[in-house]
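Only one protein chain is missing from this complex, and each of the others stays in its spot.
By written order: A and B. Residues from 1 in each chain.
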């Protein structure tokens, strides 16, 4: 690429979260401010909250057309555009369990290269994942085993919806704005949403008093999408800065969340929320069901096939 | 991007000029946003127009708009609405302003059935405006009570606006819901008191000077006109509270229920169904195309750094905390004159809520004041959703000028309510403090 120059760049970024939420703050502090500082101001950003510039469902379109030079997006929204590789990129249930496993999978086992190949076809440079705290389930009845899913009305979508349905639940998709009222009146019994602080921000603890553990989505991630030609214009040193800032923002998000989630969990418990725990042997059986579901992705296309093979190989390395 | 002050001037100025000379509202909003995006941002930014268009028309929550219009149109064209107003007339026969009071009561019930504004205004516009005009009510009272009553939808739960506000500001949605109830009733009460006063002072504007007393027998017989409307309210609210339907889905219960009721009363034919569908289409298109243009304009304003402008206006003020608060409310009112609700929440809430909380005000209390301000925004020119919706359903004899004039007293009443709540915090906080 071009060598370092004095040319400067100004980008618009849309976050996948509201201003002030941990993942937004992480991008603000450890991506925007860090990259501005490391580049000596040669690249600067305007950070916007989710939905400010475009609906997240059109994220790939928005970034590839240059409406925004960059955005934090969530892969699950784009599986209808690019197949199950988008789900594998976001993280699938019954696979990896810790952020470090996820980091190694992307950066040491080469999954990031596969993601870059797949997203390049959408006109988007996949800068890197932004690891997220768990996406948890809150419910109106305790869930302590597979049998509790029988007849349960769950707000979920994608592979998770199929997973819960396999265990006897019925899955409904509701807009984010409808979940609170739907839980309050019993249109759904359970909803899979965010980590404790995110769930509390949505006031779900007021209407769903049980918090399922372990998390169905223990290590999901969003990702940094960059407009392809904006990326190619950058000199190599700025590219390197952005790649490292993305990693820094990832771990910052996990770190801030760990603090806020611990507090939110206690606050919710003080407000009457109970943790309902699924025992390990039962959870392993449930994970096996989920794993069968994403194994089928291999049939879909070449990207998904490579993704499933990489994930299986890594799980084998981990002894699972 | 360009200087936010310049952007603000062009946006406000352009909108006022284009609306004033009579450009169709949707095109004024959409065309102005496209011009501003292309000249002050960049041409690639224009991609937000088709994205916002598709997002709004395929939004599940907005499904309630055509469904409630459909319901109202069935009730109106099948004569059920007429019967309802006859019933109200027979009870309020000697009470000047009685039908307008009844309209406010129905609007309040509607507000409890719908999560979005617009649905109630346009439905009540279809039902109540012709009924009141026919029975000797002046335009100002008929239009004003519907425009103002319809705005209660976002204050009385359920409320999509409160959910958006709660998420962006990190305020408890349950507490906001609880907090909206008494202020909603207070505002409805002020409207009713005002309408009764108007009726007493100016009977010629509120049902005529000739009064007719109805016998008890007539009154009792007329009660059957309440069966269908009450049944619908019970079905819609019951399906929500019983956990059968989500708030949006419940609108379909209302639409199907109205169809069923008209069918049972043998007032339904294929011709009427076609007319109802046609009317639903025409009114829905009017609303959705305005929403598309308005959301494009708000998006542009957000992208242009509106929040930096707001920040510079409210940060670092070292005056009495109530002065700051009133300043913030004034700013919200000003924005409410030209922008749509979601846009205002996105631009201002992340900035003003931390300030207000730091000043020691209760976030739920402020949240409700914020929502009331958004309600006022529905009614203030030049850009007020409820004004346009009402123009779209009213007979040709009603002009936009009539509508602007009609809402003025109601805007004053809502400002009065804001003042009362500024003094008596408990009107907002009584329920949330006890329920949570």
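A few remarks follow.
One rule holds in what follows: contacts are C-beta pairs under 8 Å (C-beta built on N, C-alpha and C of every residue); 3 or more make two chains touch, one makes a residue touch a chain.
As a convention for this text, contacts and distances are computed from a predicted model.
Comparing "Putative monovalent cation/H+ antiporter subunit A", "TRAP transporter small permease protein", "DNA helicase" or "Formate dehydrogenase" against the UniProt entry of the hidden chain yields the protein name "TRAP transporter small permease protein".
The absent chain, not drawn in this view, touches the displayed chains A, B throughout the complex. Contact with the chain that does not appear here is found for just one residue of B:5, B:264, B:281 or B:334, B:281. Among B:19, B:162, B:247 or B:428, the one in contact with the hidden chain is B:19. Across B:34, B:106, B:232 or B:364, the residue that sits in touch with the chain not pictured is B:34. Annotation: of B:253, B:325 or B:428, B:253 touches the absent chain (contact as defined above).
Mapped onto chain B, the interface with the missing chain covers residues 18-28, 30-35, 46-47, 49-51, 53-54, 57-60, 62-63, 66-67, 70, 239, 244-245, 249, 251-253, 255-256, 259, 273-274, 277-278, 280-286, 288-290, 293, 381-382, 388, 391-392, 399-401, 404.
Along chain A, the points of touch with the absent chain fall at residues 61, 65, 76-82, 86, 151, 153, 157-158, 161-162, 170-173, 187.
Heads up, the rule we're going with is that only the chains that are shown with their structure count from here on.
Inter-chain spacing, taken between the CA centroids of chain A and chain B, is 36 Å. By the touch rule above, chain A contacts chain B in their complex via residues 12, 18-20, 46, 48-49, 51-55, 57-58, 61-62, 65-67, 174-178, 180-182, 184-187, 201-203, 206-207. Listing the residues of chain B that touch chain A in their complex gives 1, 42, 44-45, 47-48, 51-52, 54-55, 59-61, 115, 158, 160, 163-164, 166-168, 170, 172-175, 240-248, 299, 302-303, 305, 346, 350, 354, 436.
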